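Notes follow the structure.
Note that this complex is displayed minus one protein chain, with the remaining chains in position.
First chain written, first letter: the chains are A and B, and each begins at residue 1.
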Amino acid sequence: MDRIPILRMGEFLLVTIQVDMHDQLALTLQDDLSERISACSSKGVLIDISALDMVDSFIGRMIGNISGLSKIMDADTVLVGMQPAVAITLVELGLTLPGVITALNVERGMTLLRARLDHQ
Amino acid sequence: MIVRDSGTQPVRIEQDVVLARHTVRRLAVECGLRLIDQTKIVTAASELARNTVVYGGGGDMDWEILEDGARHGLRLVFRDEGPGIADMKLAMTDGWTSGNGLGLGLTGAKRLVGDFDIDSRPGVGTRITIARWT
Partner (left out) sequence: MAALARQTTDAMGSHEAALLAEWRANLEASGAARGLSPEELARQTAEFLGLVITCAVNGDASNISGADWDSARQFLEKLSRTRATQGFESHHTANFIFSLKRPLFALLQRTYATDPATLADQMWATTELLDQLGMHTTRTFQKSREEVIKRQQEELLELSTPVVKLWDGVLALPMIGTLDSQRTQVVMESLLQRIVDTGSEIAIIDITGVPTVDTLVAQHLLKTVTAIRLMGADCIISGVRPQIAQTIVHLGLDLQGIVTKANLADALALALRRSGLTVVKAS
């Protein structure tokens, strides 16, 4: 079965979603991430969706869930690289992802995670 | 109004939702919809295709490329022979879901497209028509 790869970068985990995910793949990613956060004692998760040309309510919910469960496990989640058309469509759909931290790209997201970690 | 091209594809299993998204994207590009409008109809199609699979027990997606004067449009019909929607008013309420979703599928899809029409009879099935124009 195919999986979205999760890369470990020191205290952080990086997920780059480059395929159009079917629902089961999204659910698997959610499970895998929570396992990895726990196993690596990660302090932050970066989810790069710059390659996605569409986010529907299912994927949106998965992102919200990951953000929520990582928070409980003492890790911040930063969502990076959302395309303008995707952002406008999500807002129109009624999904504004409150509480999810966002950044323009992976580099900025990483800086943001470091700053939050230093702040603690 | 002229129908330039049309077709049908099955929406039976979860993977079909992804295939439906790809078809709709290709057709939306062919119609000359702007990127933002492409994204909106692809997202709406994704929501409705998932509903067809999850709640309708599988069905089909019909598509048509339309031309009306200088305007071009893409019309999609999602139809199933599932249990149907018993309470339409409730189904069209934001945040209400009979399953375990967010309850944004139907209402969200409606907000994303220009034309939205729903016809559902309990025990007979559901038929949802959406369209987006240039």
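Quick note on the criterion: contacts are C-beta pairs under 8 Å (C-beta built on N, C-alpha and C of every residue); 3 or more make two chains touch, one makes a residue touch a chain.
A quick note: this is a predicted structure, and the numbers were derived from the prediction, not measured.
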Chains still shown that are in contact with the chain withheld from the display: A, B
Residue in contact with the excluded chain [from A:21, A:54, A:79 or A:113]: A:79
Residue among A:11, A:32, A:53 or A:92 touching the omitted chain: A:92
Touch residues of chain B, complete complex, unshown partner: 36, 69-70
Residues of chain A in contact with the chain not shown: 79-85, 87-88, 90-92, 96-97, 102-105, 108-109
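We adopt the following convention: only the chains that are shown with their structure count from here on.
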Separation of chain A from chain B, taking each centre as the mean of its C-alpha atoms, in whole Å: 27
Touching residues (chain side chain B, partner chain A) in the complex: 14-15, 17-18, 21-22, 25, 35-36, 38-40, 42-43, 46-47, 50, 94, 101-102, 104-105, 107-108, 111-112
Residue numbers on chain A that touch chain B, as the complex places them: 20-24, 53-58, 60-61, 84-86, 88-89, 92-95
